[in-house]
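Only one protein chain is missing; all other protein chains are in place.
Let's turn to subunit A:
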Amino acid sequence: MTILETRGIGKTFGSVLALREVSMSVAAGQVLCVLGDNGAGKSTLIKILSGVHRHDAGTYLVDGQEVSFASPREALDRGIATVYQDLAMIPLMSVWRNFFLGSEPRKGLGFDVAKARRVAREELRAMGIDIRDVDQPVGTLSGGERQSVAIARAVYFGARVLILDEPTSALGVKQAGVVLRYIARARDRGLGVVFITHNPHHAFPVGDRFLLLNRGTSMGEYGKDDITAQELTALMAGGAELEELAHELRRE
């Protein structure tokens, strides 16, 4: 069941063609990896999907209906949640305060603090996230734990599609593995996941489909059976360029 789909979508900023003719789709319980080097148009694509920018060419469909989001809030209301790499959490605030930020449960006039603490603890456990104490400031968590909490938050607030902007790029091997595990867990809970990365080694184990972007346009969408990790890497960097580089660096 396809939740989110774009057909020939594009975006220009002034005279710059940031994105053109990109078609992709993601279904429930599926992970679509969006791969591309810096400047390939990955962030423009996710900003359109998450409602930060409006597309100016092509069509964007959610549940088969054409949409054009004016704000991230509208996308959120349709169940499309985005976890950004750098601004996912507020370091000085506790885990539970972060978890409910912007959607605090009410109790009379106030904020139901007891419920927030309890639910945050339960939800993190349900995702298998091992946080010692939900009262600790998020700043004391590791990068991987922060991303995981942000993912658990999106899942709890009814996200059907999770857009992850380079969640593993700043992490070490072990931490990246932790985040990949939560991506798989979100997928198993029936969410569609759009996973943006420039690292094919992170994309390949968890992805079902791979969308390759280069210089603002699509270089094709591949199923897992159609492509190997090596081919992915080669395509991403532009195979010819890599060979040339290897040639250049060879010892004389």
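In this text, a contact is a pair of C-beta atoms (placed from the backbone, for glycine too) under 8 Å apart; a residue touches a chain by one contact, two chains touch by 3 or more; residues count from 1.
Just so we're on the same page, contacts and distances are computed from a predicted model.
Think of the chain that is not pictured: of "Thiol:disulfide interchange protein", "1,2-phenylacetyl-CoA epoxidase subunit A", "Serine/threonine-protein kinase RsbW" or "Xylose transport system permease protein XylH", UniProt labels it "Xylose transport system permease protein XylH".
For the chain missing from the display, the contacting residue among A:G8, A:G39 or A:P91 is A:P91, taking the whole complex into account.
Among A:L76, A:A120, A:A152 or A:L171, only A:L76 touches the chain left out of the display.
Note on the undisplayed chain: of the listed residues A:G14, A:G64 or A:G102, the one touching it is A:G102.
Interface residues of subunit A with the unshown chain, by the touch rule above, are 72-73, 76, 82, 84, 87-93, 97, 100-104, 106, 109-111, 113, 125, 130-133, 135-137, 139-142.
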